[in-house]
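The other protein chains are all here in position, but one chain of the complex has been omitted.
We call the chains A and B, going by the order they appear; numbering starts again at 1 in every chain.
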Amino acid sequence: MLAAVITLAGLGFLGSLGLAIAARVFAVETDPRTEEIEEALPGANCGACGYPGCSELAKRIAEGKACIDDCPVGGQAVAKEIAGIMGVDFSGGERDVAIVLCAGNNENALKKYHYNGVYDCVSADMFYGGDKACSYGCLGLGTCVGACPFGAIEIMPEGIAKIISDKCTGCGKCVEACPKDIIKLVPASRKLHILCSSHDKGAAAKKKCEVACIGCQKCVKAAPEGAIEMDDFLAVVNYAMEIPENVADECPMGTIKVYDSENSLKQAAGGGS
Amino acid sequence: MAKGFFGGIHPDYHKELASGEPVKVMPLPEQLIVYFSQNLGVPSKPVVEKGDEVKKGQVIAEAGGFVSTPVHSPTSGKIKSIGLHPSPVGTEMEAAVIIPDGEDEWAEGCDKERDISGFTPDEIKNIVNNAGVVGMGGATFPTHVKLSPPEDKPIDILILNGAECEPYLASDHRLMLEKAEEILEGASLFARAINVDNIVVAIEKNKPDAIEKMKNLTAGRDRFRVEALGVIYPQGAEKQLIYAITGRKVPTGGLPMDAGALVQNVGTCFAAFEAARLNRPLIRRVVTVTGSGIKNPSNILARIGTTFRDIVDFCGGMTDDTAKVISGGPMMGIAQYSLDSAVGKGTSGIVLLKADEVAQFENNPCIRCGRCLAVCPMNLDPSAISIFAERMRYDETEEYCVMDCIECGSCAYVCPSKRPLVQHFKRAKAEIRKRSKKTG
Partner (left out) sequence: MEDEMKDKGPGSGAEKREQAADKKKASIKPAKKKEAIEARFLVSSSPHIHDGQTTSGIMRLVIFALLPAALFSVYIFGISSLRVIIISICSALLFELVALRIMKRPVNVRDGSALLTGLLLALNLPPGSPWWLVVTGTFFAIVVAKQFFGGLGYNPFNPALIGRVVLVISFPVQMTKWIAPSKWGADAVTTATPLGRIAESLEALGHIEMEFGREEILNLLVGNRGGCLGEVSIILLLAGGLYLIVKKVISWHIPVTFIGSVWAMTGIFHLIDPAHYANPTFHVLTGGLFLGAIFMATDYVTSPMTPLGKIIFGAGCGVITVLIRLFGVYPEGVSFAILLMNAATPLIDRYTKQKVFGARAA
């Protein structure tokens, strides 16, 4: 009995001694700021910054190998906090949110075939670019939903993706995931959007979708110079400029939408119904 | 000698619909839609513009590189427009719309009979290349590339693929019955090009008349042998065919030449014969039009560029309840969304099916019944690969050898959960290719 106690205690002592020595000898010097920065980061380990996780980004920032605003998710607030930890000044830009530049849902956009298969936009895109008659349109199969680490995207019952701006952190994962390339990051304060990505000529676009941009240029003329520009039959908002909300009234197709802050896209996807 | 491979399925073949129909020549339609890129590999480069007059057999798109072939005008006429059109391979593809002038006049130099006995291997490759000959079983891989193996990979056997294991299709079958001599001539050219004197004509046993015809023709010719193959899908897949004939396995990631074999579709042989003997580029092919959706199932000789709409009309039209139009066979063919697609060099058939005949996929969970493993001719684990693909874990799909998948569709054919397995694999393959392109 006694022998057993002594043996075990001795083993325990020897083991702990070994650990203590190892901790001294093999100690890795870490920057104390790394931990602080990591705490300031969102901790979602989403990888949107391009590093394996938040701790890796924290390490890089502490080492000066990454910028203090490299976390697209935390945005300005986090960047400011990190700036405080690092003892530098930060006067950053604005929060970005993602937006789906398409409003052609099951009710107002035509389909060219009945799709049957994997519930995934990239997979559907392999067959003639998906079932939408418009080759630029949102397929509504939710690849972006799967890609979003923050649950900020949902597929509306009408079959189109909707981004919940309040939950969106602007990480850009959905932008990458979308095979149609119709999700864009825009400054959160901008409320006027042209919800179409079709470069088809007006007549062709109109035939396929009731809310397509037909390239009539009425909005271009109504908006301040350079605020809306034409790109191959498609009016594109220049988000660097402020656009008066009444420009939206010019659109004969109802493609231009003005959002408020809450549940903004619901209205757009509903097509005003 | 002929061996079975692991796996495989026995679908309902429905060959009787069209196999008895002699090949009919399709009259010149009012317009032809000719895609500028008609081969696997590097796309061809268009050399014509809107408004140009073209002659039959004139090059309208040049080869874009070594693994590429030219495309020729299927008739004489005027190019009405150039633009995107739905193509049988499942994409919107750039094509020239040609309005025939009715003269059907050959370009200079074409359509002249010549003696083919003196051609050297290099000449044969050139002829085949310039005539735009590609694999006509459906893969459309440029034939001259297949005829140019590197020197360290000697080929000792040429296999003529007349297996036609796809259900419904009969175009190869009809061609073997009606143009057997020409096919063998074309095969001899291929054999000369790669210096092989062991030619095997491989035909599934469900075409006894074709087997007999070939046997009669090759009797007394030592270089030829006719092999009757068991009826099992996918017997006509290159790797399975080579194994059945030679017992050699093409190594994973390898080509038939790695097993010392060259496989050519019988249609390709016929095209090569026409190119060499008659100096005619590849501008027409045999297309089987079949299925319960077509009024008169037929085999037709159609010009490349004939729209499916014209062909369907020529065959009596389709029934109102036709739900699916497939370019190629029902196992590996591609569903079309519109009859505006036009015949390409790889369009071996047009199959029209009704709703109750076609597979309806559902995204049900896998119940691990193991049927897919039992039928996979490549010995893969389709169940596991599809589950990984569903979860976007593409690295694991690669570990489970999704790149070796030949997309024969046997797994999805037997899947009781009706999972869209092949689509999962196509997606995973595309993703893996994209990644290796990024890193490499």
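The criterion applied here is as follows: a residue touches a chain if its C-beta (ideal position, glycine included) is under 8 Å from a C-beta of that chain, and two chains touch if they have at least 3 such contacts.
Predicted model only: the values in this text are computed from it and were never measured.
Asks: Among the chains in view, which touch the chain not shown?
Replies: When the entire complex is considered, the left-out chain reaches A, B.
Asks: Which positions on subunit B touch the chain that was left off?
Replies: 5-6, 9, 11-12, 167, 239, 243, 249-252, 254, 322-326, 330-338, 351, 353, 355, 357-361, 364-371, 373, 377-381, 383-384, 400-401, 404, 407, 409-410, 412-418, 420, 422-423, 426
Asks: So which bits of subunit A touch the chain we can't see?
Replies: Touch with the absent chain occurs at residues 94-95, 108, 110-118, 123, 126-128, 131, 133, 188-189, 191, 207-208, 210-211, 245, 248-249, 251-254, 257-262, 267, 271-273.
The criterion applied here is as follows: only the chains that are shown with their structure count from here on.
Asks: Where the centres are mean C-alpha positions, what is the separation of subunit A from subunit B, in Å?
Replies: 42
Asks: Would you tell me which residues of subunit A are touching subunit B in their complex?
Replies: Per the stated touch rule, the residues are 112-113, 116-120, 122-123, 126-129, 135, 146.
Asks: Would you tell me which residues of subunit B are touching subunit A in their complex?
Replies: The touching residues are 86, 90-92, 334-335, 337-338, 360-361, 363, 390, 392, 420, 423-424, 426-427, 430-431.
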